[in-house]
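Below you will find the structure I want to go over with you.
For this view, one protein chain was removed and the others were kept in their places.
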Amino acid sequence: MARQGIQDARKGVRRTVARTLVALAGMFVFAFALVPLYDVFCQVTGLNGKTSNQAQALAHEGADQDRVVTMQIITRGSPGLPWSLEAHTRQIRVHPGQSAEVHFTFENLGDEASVARAVPSVSPSEASLHLRKLACFCFQNQRLASGERFEAPLVFQLTRDLPDDIKTVTLVYTLYRQDAAPSRKSGTQARGGDA
Amino acid sequence: MASHLPPRPTAQQSQAEAGGMASDEHHHGPRGLMRWLLTTNHKEIGTLYLIFSLSMFFIGGIFAMVVRAELFQPGLQLVQPEFFNQMTTMHGLIMVFGAVMPAFVGLANWMVPLQIGAPDMALPRLNNFSFWLLPVAFALLLSTLVMPGGAPNFGWTFYAPLSTTYAPPSTTFFIFSLHLAGISSILGAINIIATILNLRTPGMRMMDMSLFVWTWLITAFLLIAVMPVLAGVITMMLLDINFGTSFFNAAGGGDPVLFQHLFWFFGHPEVYIMILPAFGIVSVIIPTFARKRLFGYASMVYATASIAILSFLVWAHHMFVVGLPLVAELFFMYSTMLIAVPTGVKVFNWITTLFRGSLTFEPPMLFALAFVVLFTIGGFSGLMLAISPADFQYHDTYFVVAHFHYVLVPGAVFAIMAGVYYWLPKWTGHYPHTRLSQWHFWLSVIGVNLTFFPMHFAGLAGMPRRIPDYALQFADFNMITSIGAFMFGISQLLFVAVVVLCVRGGEKAPAKAWDGAEDLEWTIPSPAPLHTFETPPHFEPHRH
Partner (left out) sequence: MRLVWTAGLVACSGLSESVLANGWNMPVGVTDVSREIHSLHMTIFWICVVIGVVVFGAMFYSLFRYRRSRGAKAANFHEHTTVEVIWTLIPILILVAMAIPATATLKTMYDASEADLDVMVTGQQWRWRYSYLGEDVAFTSNLATSRSQVSGESAKDENYLLEVDEPLVLPVDRKVRLLMTSDDVIHSWWVPDLAVKQDAVPGFVNENWVRINEPGIYRGQCAELCGRDHAFMPVVVKAVEPERFDDWLAERKETASQAALGVDREWELDELMERGEQVYGTICASCHQPDGSGSPPAFPALAGNQAILEDPDYHIDTVVNGVSGSAMPAFRSTLNAVELAAVITYERNAWGNETGEAIQPADIAELLDAQ
């Protein structure tokens, strides 16, 4: 009787361990699955104000002449990248539904070629759901030789379903270096330490 | 925290061993150090966990003392900001992962088999392994203090990119040590679940189990659910730091805020991992010293389970100012407020258990009562923090520091101490020294409130957390807090004294050391022999 009980218990323990191990593995995979899920979630809800990373088609809808939305465009650099990025238009008033075009100039002011990408962010973040980019330099990396200039357009549309309470949409591009900085620089950073 | 000399098995029990679940134990096996290294006995492993936890409590405590000494007055006197940040970070990590969690695992190792009438844990060798991972993990973590660039300095919440792109080189070691501690917790949780689900004495149904066992079962499920997420997050950090991925780096298309979502998806259940077993301990102690059955046993179980489930739906209340849309703010505010309901039920049940009881105030009861009052105060500030608009003012201030220290120190830590005082007679065969325990209690209660209560005011007045130096209007609050902290810190030496004295001698305790105690552990002799319940004990299922 007691021996029977122990046999049952052993079997039970094995089953419990097997189940918890499956649950563990599942949760570990789930943690990584949360990364793409988060992206999907953000695209559906506009949670973090990221915009689509590929060109979208124009939504064919007439411009809503009764509403005007201010579109602000801000460009920023980041440490370690001797580039400048300028928007030719910093503020543009558009009707929802209407498409508009803004030109940007990239310039590499450094003495070496480098690769960078302009990473977009939209505020208020809900507006990113209603911002369609028909053409944008932000879909791919840019490579510029020393002193090279490059002009690129952004063609966008704020769709008519943009919530009524949003009056200003800010689109910020931050330039980030994509290739490793020349090794001398990171090396001297450390070398400077023991100088 | 318990015996240096483990209880010796009696001759009878040694003979009765054959066929027991704990058949790995060899009585003619190694002695001295090797014996502790290789032990598979749940009581010895429990003792090891408790001693480890107490050592970490003092190491983390010393870090807190450094922090409080620097904050004693405005200006930088003792340490530089870099080192200060390492101290706050290490204090948090050590206390959460090294002191509080292992203490609960230690108590579970000792008491879960005794309370369900099992001869040992279900997986004794795994049990040994999961303990010995901890000293390795924390030796590694502490060694980062002497590495070039210093120890982790980004706070225990290690937000990216401060903890990735801008982190000191020791971060990789920090990640590795957290992995080890996480594996240890996971293995411990598997063991506890397997034990509780399969090794209960015949006739004990789930709803007959003591609340300590219940809360630990639920906690173990939480651990299984969220520790892998922590492991995932720190693995992503590792990849970002060393292999050029961009999970949390905006430059490569990642999002630093994603880190916070993942971290708090682990972190909020983690908070309950540190408090649910405390609920269990208090729910066992209060009926004992009220000499009256716990009021609302079933609702206690359901409340614990609902707190555990809700804990997965509230994580973003740590992120109200990170730039969430209105809908998210509202959702997380409402779901967080809901947690007050089951928590309230628990407090009401404890108080109703006291009502019309026959109360005495032995040291375990003193700590349990202080737990109820001070944890509830922490709950009130938690409710205030849940109110999202107000959180825009509270967030990342000393108000938050006050809140979570109220739920963790007079909450979790007091419950652990209550548990230790409660079960010391069972572990050592002696009652803890009453007068000394009372001194320890009153100095701790006064010290804790002196430390953490003024933090509410400092926070409301505008003092951000994690700063080594502050504006002059916060000076008085900080001085009081520091004095309280030193007082609390020093009075913990009394706790060590009580435990050591209790191990060495003192008033002899009978099998049933407390006259109102009901659970199975009180049917075996004090001190508990090394092997217990080799044949399942008789259990009367009507007690709850």
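Letters A and B mark the chains as written, and numbering starts fresh at 1 in each.
Rule of thumb we're sticking to: a residue touches a chain if its C-beta (ideal position, glycine included) is under 8 Å from a C-beta of that chain, and two chains touch if they have at least 3 such contacts.
Treat the numbers as computed from the prediction; the structure is a model and nothing was measured.
S.K.: Of the listed residues B:Phe58, B:Trp132 or B:Tyr159, which contacts the missing chain in the full complex?
M.R.: Only one listed residue reaches the unshown chain, and that is B:Tyr159.
S.K.: Give the residue, chosen from B:Pro74, B:Pro135, B:Gly489 or B:Pro525, that touches the chain omitted from the document.
M.R.: Residue touching the chain left out of view: B:Pro74.
S.K.: Return the single residue from B:Phe174, B:Phe279 or B:Tyr470 that touches the missing chain.
M.R.: Candidates B:Phe174, B:Phe279 or B:Tyr470; residue touching the omitted chain: B:Tyr470.
S.K.: Taking the entire complex into account, which one of B:Thr397, B:Thr451 or B:Asn478 touches the absent chain?
M.R.: Residue touching the absent chain, from the options given: B:Thr397.
S.K.: Provide the residue numbers of chain B that touch the chain removed from this figure.
M.R.: 74-77, 81-82, 85, 148-149, 153-155, 159, 161-162, 165-166, 168-169, 250-251, 255-257, 290-299, 321-323, 326, 329-330, 333-334, 337-338, 340-341, 344-345, 347-348, 351-352, 354-361, 369, 372-373, 376-377, 380, 383-384, 387-390, 392-393, 395-397, 457, 460-462, 464-473
S.K.: For review purposes, identify every residue of chain A that touches the missing chain, sorted by number.
M.R.: On the side of chain A, residues 48-50, 70, 72, 74, 76-82, 84, 86, 90-91, 105, 107, 109-111, 119, 121-124, 147, 149, 165-168, 170, 172, 174, 176-177, 181, 184-186, 188-195 touch the unshown chain.
As a working rule, only the chains that are shown with their structure count from here on.
S.K.: CA centre of chain A versus CA centre of chain B: separation in Å?
M.R.: Centres of chain A and chain B (C-alpha means) sit 39 Å apart.
S.K.: In the complex, go through chain A and note every residue touching chain B.
M.R.: Residue positions touching the partner: 2-3, 5-6, 9-10, 12-13, 16-17, 20-21, 23-25, 27-28, 30-32, 34-35, 38, 42, 45-50, 53, 78, 117, 119, 124-126, 174, 176-178.
S.K.: What residues on chain B touch chain A, complex-wise?
M.R.: It is residues 19, 21, 122-123, 186, 189-190, 193-194, 197-199, 202, 224-229, 231-233, 236, 247, 250-253, 255, 257-258, 261-262, 265, 323-325, 327-328, 535-536 of chain B that touch chain A.
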